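A protein chain is absent from this complex, but the other protein chains hold their places.
Take a look at chain A:
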Amino acid sequence: MAIVEFQGKSFDVDEDGFLLKFEEWCPEWVDFCKEGEGIKELNEEHQKVIDFLQDYYKKNGIAPMVRILSKVTGFKLKHIYELFPSGPGKGACKMAGLPKPTGCV
């Protein structure tokens, strides 16, 4: 596992670039990730997705199902891909600091 230094912060990450500890998340992490995720500038829609993912994870201990993410944010899956080109798992969850999706992905 590697340690990433960015704007004075350091982050423990795995080989896919996911944070190893949710507590290490901070706004700098999002800035650090965005380029690798094909995002130029973050707008409030990106922020809305990230905020919801973090809220849901803190409350429930899991990432929401895609249909819940769509229903609560009001963004169709197509729009979520427009915001996060790698998709809700590899893109949005990574930037929100959630653990890496598991299962037969």
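The rule is simple: a contact is a pair of C-beta atoms (placed from the backbone, for glycine too) under 8 Å apart; a residue touches a chain by one contact, two chains touch by 3 or more; residues count from 1.
Heads up, the rule we're going with is that contacts and distances are computed from a predicted model.
**Student:** For the complex's missing chain, which UniProt name, "1,2-phenylacetyl-CoA epoxidase subunit A", "Energy-coupling factor transporter transmembrane protein EcfT", "Phenylacetate-CoA oxygenase subunit PaaB" or "Sulfite reductase, dissimilatory-type subunit beta"?
**Tutor:** "Sulfite reductase, dissimilatory-type subunit beta"
**Student:** Of A:Gly8, A:Gly74 or A:Gly103, which one is in contact with the hidden chain?
**Tutor:** Only one listed residue reaches the unshown chain, and that is A:Gly103.
**Student:** Name, in rising order, the residues on chain A that touch the hidden chain in the full complex.
**Tutor:** Residues 20-22, 38, 57, 60-63, 85, 99-100, 102-104 of chain A touch the chain that is not shown.
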